[in-house]
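All protein chains but one are shown in place.
Labels A, B and C are assigned to the chains in the order they are written; within every chain, residues are numbered from 1.
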């Protein structure tokens, strides 16, 4: 088998480079500073060298093919595409420029004309749908301000949004829908102190108007969920912050959102996306448990679920699997932003997931959860700043999708096999008796238990078999 | 003033070294491997070279004096000792041997005879009370297994405990009480998978018996609180763990503890002490918010408060001040384990707090909380492994107490001055009107807010004045 | 004394707010998106409400005054200004816009016209010198591209630079000089793979041309040092990187820089500024030790010194004090970028230093080093994104300067007192004999030492007295 794989990659490389070549004529050179495209309507394909991406199996020699993701293949009675419910994140894929805190944009896609006009927004939206269709994905996610430019007034901004959203609805056709929409309450300087937790009344008011509209357009587009990511809902220093006051404002804001959702008949799930910090020193929705506590405190627990992002989980000191499981156990696993951080960096790198082990653990949780519907797996991930070929957009998504598809396959085999869950189950089997049942029913008092402890003497304690569990797990990768 | 301080320390050093010298005859040499003391009853003082520690003011030249802690001095209508409610942690101070993962014990106190006998336990208890009395502290904290040796059976263990506790009660006299007691559910190998979250029924049962007894002796000694620190309530890997099942067991266990508390008439507060990890990879009581979520989920919110430990807070990615404030805002600030970690190490170093800024922030929260009573400030802190002189025990506590006393003085001045709180308050003043009131009453709908947003246009956003806040704060240090 | 300080801040706050008021007419509202200033020549002062900042002593009630920094005051035979050699960083102070990875600019200084023209560059330079003069500082630092706009060709870019630099020289007058200059090899997309370690020959060549010019203008302006910060000299992943090849290129580049320095007669020190990561996953100049190893390996050790930045040191896992001491011990302490990170965030926050303890430790090292000349203390620090008043620029610098001045005062007292250094010295006194001398001379063989070990038996080991050291240290804060 080794020989075969070797061949694949010798060939693949050739393909890769010829793909590059075929794209070059359309590419807008880095050194041009963009603006290579004319402002008129775009003719023909945005990705002329890229075919519809197909499943070719693990032995495929083609970098522009799926090796693990086979959308229609049935696993545990459900199609892969229905387990995975992939979504393209409009912002990273179509608005990511490669800017970082120390660097200017590096990406000048051929269809960009260097403006932030409505015409450009619409052209970009066409590129988005060609991209989604070529990948064979049915969902996308967006912030309001990614897809349409801000105007001079709220009314103008909303009108811009309406114009672009109308086109998006047309381009969605019958099959494509937003996995979720959201409002961008962090980029504009008015939100520098937060949106609903801003120290300024005017900003709270403005944020409400913006979220109202974003909920409306998400509903209009048939969005399945609506997300709150509180990027600036937090603090830079406690020295100038009234944390309790701000948290109360956040609760009032979310209550108003729930009321408005009901009023407009939006049936999708409202999701909160935890993140510990960045851009603020400390965000209020630190992690799954913190956010759940907030929801419980304010009686919002039935109205929201969580959108767990892997890179956010690791920044908060947990494994991604931990935070996914914490959400699941609290009955709040609504969606996963499937990306990955770098284990050695202290900020959000938003990389496409390539770790097979991590993907397998995530998919175990998804299967245990009975799937994520109406949520899904959103690629909140971006090309590296230095990846500047148009084909890199496809390669990144393909490797992300294949990694999760491989994770799903592994998880399904692992669960079907049952060894690992049996190992876990056996660890607890001493509770499967009358006393265990009493304890679990909350009817075992300390006095009763003390009597048993005296009667039984020193308890037996079995090995946790962690290395065996790791051996079994790894053998399915 | 500079000149004076210089003199202090020239002298202080002399004193320091003469103190050393006077202790030497009683010291048990490191190289002896301990066991230098005879097993009979201890004659005379344990700390013969150490006087009762007194307040001498900031200009004192004496390392064995308080420069900032003046127990009877009144600040904001309350004595310093009543704001600070210091407590000595028996385990670190009297059972800490200097062992670390790579090293054998380094501390061989002169009163130790190298055994774990009841006689030794009682002698150690006498040393503890001499120590507490010399420091002028009124509180101490203990684990059951620190103060008395484990026997061959629960009954024998409990009987050992009773014998030592009886002496402790006698030694406590009228003034000294446990700030809190607790059960050590992490050291013995039976607890390797946890206590109430162990995979073994027998261990759950055993833990219940142990906690029952620890609650009883805490009550008997007049303890003001009872603490749960779930050192091994967590997991090493999710691969072999049923997290939901274990969390449910923990809830049942705590419910039984509440019931037993009521049954025996213990009026103290039940406290949970969050810690993110170590010894486990992930502890269930990760931080204040996580623990609060657990309490809310299981309807235990009115029955418990939190014991925030600074070094645990920083290990979980928060500042100590953040977790103290999180507990306070949730109405759960019960006690503080006042120690400090090292900003560059990823494990619990349990150092005595020496950072004036951090102490000031903690004390601001304590004052805002109206004090901590019936909780207090427990020195869950240990001598460095390489600090092996008996006098180091005193120096460490003195610097810890003085740091917090200095923090209290700074905090009081800062609050009285009002500049910093005014700066904070002004940031939110735009909410002080009718619309702000409507929002805060939960009666401002998105439609109403949108109208306002359109009417008002772009909101004004003021500077956060963080540098000014830092300047004001620092000027009080 | 408490009473007096309270008064200070009640008053200070008033002043603070009246300062704000007086600045407002000149302020360019956040909501305007900048561009409020006309493009013509700027009339009058840039900072009309701000006086020359003066020393008023610790009891001053004025936020726009120094409480600790008294430039002409002599400490250990040298003026404070000569110990501290402060420098304003042009980029943070005059080009910082408040942009972060999730947010647009927040700062619209009144003198900015929204363009990147030469006229704007010159106007900004005038603001810079008014700012420096009002602070009473004699040094500034710059990147080439901060101070003048990039043109369409190298020639045009250099000509732009010459025009602005000519004005800067004029404005410098007799007293002000660059502490250092440097070339910005990280912002432009051409440098996305690095400058001298880029995978592209053309970029290496371009970088050489740019550094050549930056060295020339630094020399022309009388700069005392020239800095290399390799922000993109590193890698994002080893999978596509030939680390050895890139490091060799870096060595060749630095050799050429040394040769060129000599050729043009630049007498200043060449400095390398270590940073572990960000923007890259891993930078080649990780920390002081790594950079020193590189210099040694390539025979460059005599030609360069280090510029230690505190926030970079902490990001690499060390305390700032550690990396400063590592540079000092290797004879390479050339300059300090005196800023601070946030102990809980994993990225470069570049805050002004406000921690008195850390400032004291840094200044101990500076004194031990006999000062930093021709290096100094550069404020590589920026206003928080949310600090948007013009006065915040001053407040931030004042608190940074006062913190280091307070650190210098503390360090001097501590050193003069001698207790702490005596404590340290005594720890090693067992080496002050013949055998110690033999060991230190490299003439004690293992055989000789084994004989001694047998003769002496178990060695005595004294307490490290860490808590006493911390007590002494803290008493000087």
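Rule of thumb we're sticking to: a contact is a pair of C-beta atoms (placed from the backbone, for glycine too) under 8 Å apart; a residue touches a chain by one contact, two chains touch by 3 or more.
Everything numeric in this text was worked out from a predicted model, so none of it was measured.
Of the candidate positions A:70, A:269 or A:314, contact with the hidden chain is made by A:314.
Only one of C:67, C:177, C:305 or C:322 touches the chain withheld from this view, namely C:322. Considering the whole complex, the residue from B:93, B:106 or B:463 that touches the absent chain is B:106. The chain that is not drawn here is touched, among residues A:49, A:63, A:230 or A:268, by A:63. Residues of chain C that touch the chain left out of view are 153-155, 189-190, 192-193, 198-206, 208-213, 236-245, 247-249, 252, 255-257, 259-260, 276-277, 282, 286-287, 289-290, 292-294, 296-297, 316-319, 321-322, 325-326, 329-330, 361, 420, 423-425, 427-428, 430-431, 433, 435-436, 439-440, 442, 444-447, 449-450, 452-454, 456-462, 464-466, 469-470, 473. Where chain B meets the chain that is not shown, the touching residues are 30-31, 98-106, 186-193, 231-232, 236, 277-279, 281-282, 315, 342, 344-348, 384-386, 388.
Residue-level contact of chain A with the missing chain is found at 2, 5-6, 8-10, 12-13, 16, 29-31, 63, 67, 314, 317-319, 343-344, 352, 354-357, 383-384, 386-389, 392, 395-396, 398-399, 403, 409, 413, 416-419, 422-423, 458-468, 470-477.
In this text, only the chains that are shown with their structure count from here on.
For the self-contact between chain A and chain B, the two sides draw on mostly identical residue numbers; the shared fraction is above half.
When chain B is fitted to chain C on its Cα atoms, the angle of the rotation, on a 0 to 180 scale and to the nearest 5, is 180 degrees.
Rounded to whole angstrom units, the spacing between the C-alpha centres of chain B and chain C is 38. In chain A, the residues that reach two or more other chains under the touch definition are 189-190, 192-193, 236, 277, 282.
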